[in-house]
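Here is chain A:
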Amino acid sequence: MSSGDEAVRLRNAVVLLGSFPALAEASLVVERGEIVLISGANGAGKTTLLRLCAGLLPLARGEASVLGFNLATQRKEAQLHVGMLGHANGLYLDLTAQENLQFWGSIVGASSREMALSAQRMGLHSRLLNTPVAKMSAGQRRRTALAILVIRRASLWLLDEPHAGLDAAGRDEIDIILREAATAGATIIVASHELERAGALATRRIEVVGGAVVERGVQ
Partner candidate 1 sequence: MKRHSTSTWTVARTIASKDLRIEWRSKVLVNQVLPFAAIVMVLFAFALDNDGILQRVAPGLVWLAVLFTSLIIVQRTFAIESADNALDAIKVAGVPSAGVFIGKSVALVAQLLLFECVLVLLALVLYQVHLSWGGVVLLVTVSVLANIGLAAMGALYGGLGAAAKGRETLLPLLLLPAVAPVLIGATRATESAFGVGGASLGEGWPWVALLAVFGALFGFGGTLAFGVLTEE
Partner candidate 2 sequence: MDHVQFIVGGYVVTFVAVGVYVVRMLRQARKYNSAISDGDKPWR
């Protein structure tokens, strides 16, 4: 791949879910440091676009690279620098928030100080930390997942409806975290229905229609 300056580069990317082309020749370039808001109707292909960038879906046709790594050949290398928060939180329901954090801390090699800081940031106080995830509310689970996302220290953040299920305080906290991450140099792609909230953050808006990307201009 030519340029290391691009966080995401898709050229005529086709992704199939079964035999359905969820992405139909989508092209997109995201520069490093951008905060991109993706809008689009249900079924337009927003989630598929994010999952492709996360290396979770194979490319049927076209080209895709993330942070300079070709997704067809260097998926694992790319994934080390990509963090994703999807519809599911990816938590173990029988474990406490603290244990989930520790699991990921050990997987990604984060210090316990880092984990504690991140938990604190997301408003996970000690009583909550020792609650099994199964007994948490949707919003509390989301915060836990976000705390884990923060310790990943990813260069590219992919978020699918991050505000869903959160209260006002939680939503504000997400916005603050995303701004901070962007300031620190991370690139952020957010798929959201909540245009005014996410739109305030974004440096650029795109829309996904029928599996293709349509530019909606810079804010």
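The criterion applied here is as follows: contacts are C-beta pairs under 8 Å (C-beta built on N, C-alpha and C of every residue); 3 or more make two chains touch, one makes a residue touch a chain; residues count from 1.
With respect to how the candidates were assembled, all candidates are chains of the complex that A comes from, given by their letters.
If you're wondering where the values come from, they're calculated on a predicted model, not measured in any experiment.
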Numbered candidate touching chain A, per complex, among 1 or 2: 1
Touch list for chain A against partner candidate 1, complex: 54-58, 75-84, 86, 88-95, 99, 103-104, 106-109, 132-133, 152-153, 155, 184-185
